[in-house]
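Every protein chain but one is kept in place in this view of the complex.
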Amino acid sequence: MESVKLDLENYRKLLKEYLLTNDETALYQAEQFSKLSVQHNISPEEIIHVHIEALKELYPELPREVSDSLNFLLEAMISYGLALQEYQFLRAKQSELESEISVAANMQKTLLSTVKPDIKGLDIGAISVPANSMNGDYYHFVADKEGTLGIALADVIGKGIPAALAMSMIKYSMDSFPENQRQPSMILENLNRVVERNVDPSMFITMFYGLYNPESETFSYASAGHEPGFYYHASKDKFEEIEARGLVLGATEHTTYQQFVNHIKKDDCIILLTDGVTECRVGDRFIERDEVLQVIKDYIHLPAQEAVDSVYKYFERLQDFHLRDDFTLIIIRKKV
Amino acid sequence: MESVKLDLENYRKLLKEYLLTNDETALYQAEQFSKLSVQHNISPEEIIHVHIEALKELYPELPREVSDSLNFLLEAMISYGLALQEYQFLRAKQSELESEISVAANMQKTLLSTVKPDIKGLDIGAISVPANSMNGDYYHFVADKEGTLGIALADVIGKGIPAALAMSMIKYSMDSFPENQRQPSMILENLNRVVERNVDPSMFITMFYGLYNPESETFSYASAGHEPGFYYHASKDKFEEIEARGLVLGATEHTTYQQFVNHIKKDDCIILLTDGVTECRVGDRFIERDEVLQVIKDYIHLPAQEAVDSVYKYFERLQDFHLRDDFTLIIIRKKV
Amino acid sequence: MGFNPCVNIRKEWDIVGARQLGREHAKELGFGTVDQARIATAISELARNIYLYAGTGKICFEVINQLDKKGLKIIAVDKGPGIRDISQVMQDGYSTSGGLGAGLPGVKRLMDHFEIRSESGEGTEIEAIKLVR
Amino acid sequence: MGFNPCVNIRKEWDIVGARQLGREHAKELGFGTVDQARIATAISELARNIYLYAGTGKICFEVINQLDKKGLKIIAVDKGPGIRDISQVMQDGYSTSGGLGAGLPGVKRLMDHFEIRSESGEGTEIEAIKLVR
Partner (left out) sequence: MNINLDVEMIEQDNMTTLVLSGEIDAYTAPVLKEALLPLTKQPNTEVIVDLEKVNYMDSTGLGVFISALKSSKEHSTSLKLIQLQDRVHRLFKITSLDSIITIDTTVRGGN
């Protein structure tokens, strides 16, 4: 079988062959011809035109009505030709935009990259997956010389490019705070000012900031309207919601955040997440928070990184590999 | 003339009318039908199908070859139908992306907005126009209590979303520098570290930082590989290039910047710009720097803001309203 | 060179008249059926624009017959409200009216050469040329 | 329920054979000409994928004849290299091969139901169903 050539002369040949043999081979070739023509931006009206010419050549006595009717058909194909041209144009434009976004997404990755610190006695797992190319969730670990561990977790309203842009603001502002200002409530208060000043009124960010002190074995934290995490009591095999109410960043000019302290026991876990985890949707059904906890429970015995990866994979499959929101999950286990 | 209805039954009617009258009215209606069908995502193969059915109905004695040939044509239209569906899909996706970008662009505007400060004895004009929706140029004024004026002007390599993302980094980092650190060379050295640490090796930023001291009537400045600006000597009506060599930000981990000082005289101007101004292109021809200077000269007698606006409008027209690069121009005149 | 007959556009019927005249010129000039159909569609779009947005105006034709090129120029003129932002109207990809790539970007695609001048409040003049190949 | 004849795909000619058989089933089931052509195109794509990327495999048919629905199921099976990233291959908008929306997203569009299972190194199985309307 010779390969199909893209030229209108060839259409005539294939058509003639089909009229003689009436078999599937010619139709297969018609299909390949069709595919090639689209790729080469040949308008459908041109194909109709060649069809008319070929018919006239094959049947010189072709009834006038038939050829008239085909002229009418040709006229009705013009908009399809325009649509095809716009299609090719949009494909080019789209792929340009996508490559721009992928450069930006890479930049963002470099920018927001954080190293899971090696803190004695802690097992840390973290995963953050954007729904689209760019991530509107953000997490960051800050370990200092004294061995304390700061954990920032934030979710900016919405997804995509605008969210990513806002997220980089949090990152730079955090970077700029003086080293001695590590109190969760203070950090949130400062960030609230930055966010309020710099973004649009309808934009806001939810954030959780926690500080683990290995000496006192305590976890201090404050929340700016962030989706509550969980505290896992290993001895009782029970989860408890980490309650810490506080206003989202950017809603008012000044606000204060209450700071809480928990004592952390051996084998207990701190589980932090964004609403992309708890607001999974399967088809039209929402996953209830209880179900989410059940899934976490199923994997909590694993090393922390394996645990977060497994939970993510579970929900990814459940949602048919199509996240609706950025997904971030952090598990911190006290090993000693 | 009744309006064309979108249903395939109607196609039959219009075709029949055309075969009877052979006139332009029916063809006009065929065109409108075509447009509507595309809008409603009706595949071309469906139109061919109806065409065949209509022909058979109108001419029951239609030669078998003709109807066979049309089946062949139908087969050749399948890929066009697929292209049409992808076209509609891409349109939707594209418009979603565009609205996302426009939100991000607005955020960026809020973010990078700077107020032209009211400094005694200075007349300041500034304009910055992005080539696409998002700006990869950045300028910022910082006025302090002592009446000194800091002027930052930066251009990130490339355009669009990645450039905008990088620009916000400069903005936040600048915001975070301590108030007492206002020396141009120091600011560039600090920024170089931030840029080097946070962005991809292929990315870099050029930047100019100047500090005007009204007391000493001096302008101190340093440049990180930025497009040289001009000093306008009012008495001689001459331009002089502001020379200040220095490495672009982000190229090496540590670098130092030489700082220069100029004495500013009455009616003299400092002209700062990005390469979007000097590298204008008209068709295939580059505008020479001399020509740019000539244009600036033509407007330099105007109040500073009018002058920069006029220069921009001149180049916008020259380039057929289609900037190839972000365009930023600042003129500062000492009035006393 | 060439004649310069015009069709006034006042009602929807006139669109058909303009198409008819344009098609006759196109035939005479030796355009094939596909190009005839494209020219007719371009005329429709231009005339419909006048009919819908300017109320009245006219479509004129000019035969181009030079040594190196032969073709048909369509000129659409109206004294309507004009187009404030030409670059937006001409934005390619997806056209005005939420509809398909017809409208002016469609005309530009259908023809070989396209030029538009418009002043807000003053009206619009569009020239589009199709060359015989 | 229903028979389950298969066509082995080893050479390009076999694509035509698969189309032929599929079209016969489609005709019997009462599909119209447009749907017949769409089914044939889907079969082509599936068979060509096998021929080009897996070397050999088969296309099987199953008639669906339930109370509430009637249709044709096409099953494409190969033991080829498999598809590493399904979501990328199925990415809509513009398809693989720089070419047009044929490929697998095209098959998905042409049919009413589409399912794919693939394991890297293990092969691929695709089921696609078209229902009689």
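Note that the chains take the letters A, B, C and D in the order they are written out, and that residue 1 is the start of every chain.
Note that a contact is a pair of C-beta atoms (placed from the backbone, for glycine too) under 8 Å apart; a residue touches a chain by one contact, two chains touch by 3 or more.
No experiment lies behind these values; they were computed from the predicted model shown.
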item	value
Which displayed chains the unshown chain touches	A
Chain not shown: contacting residue from A:86, A:189 or A:227	A:227
Listed residues A:152, A:248 or A:329, member touching the removed chain	A:248
Sole residue of A:35, A:91, A:140 or A:159 that reaches the chain not shown, by the stated touch rule	A:159
Residue of A:71, A:94 or A:206 in touch with the missing chain, whole complex considered	A:206
Absent chain, residues of subunit A that touch it	155, 157-159, 200-204, 206, 225-228, 245-248, 250-252, 275, 279, 286, 325
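Rule of thumb we're sticking to: only the chains that are shown with their structure count from here on.
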item	value
Pair of chains joined by more contacts [C-beta pairs], B-D or B-C	B-D
Rounded Å distance, subunit A centre to subunit C centre (Cα mean)	45
Centroid distance [mean C-alpha coordinates] between subunit D and subunit A, Å	30
Contacts with two or more other chains, residues of subunit C listed in rising order	37, 40-41, 93-94, 100, 102
Shared-contact residues (touching 2 or more other chains) in subunit A	27, 31, 35, 38, 75, 78-79, 82-83, 86, 90-91, 93-94
Pairwise chain contacts under the document criterion	A-B, A-C, A-D, B-C, B-D
Subunit D - residues contacting subunit A, complex	12-13, 15-16, 19-20, 23, 37, 40-41, 44, 86-87, 93-94, 99-100, 102
For the subunit C and subunit A complex, residues of the former touching the latter	32-34, 37-38, 40-41, 92-95, 100-102, 105-106, 109-110
Complex contact set, residues of subunit B against subunit D	43, 45-46, 49, 52, 71, 74-75, 78-79, 82-83, 85-86, 89-90, 93
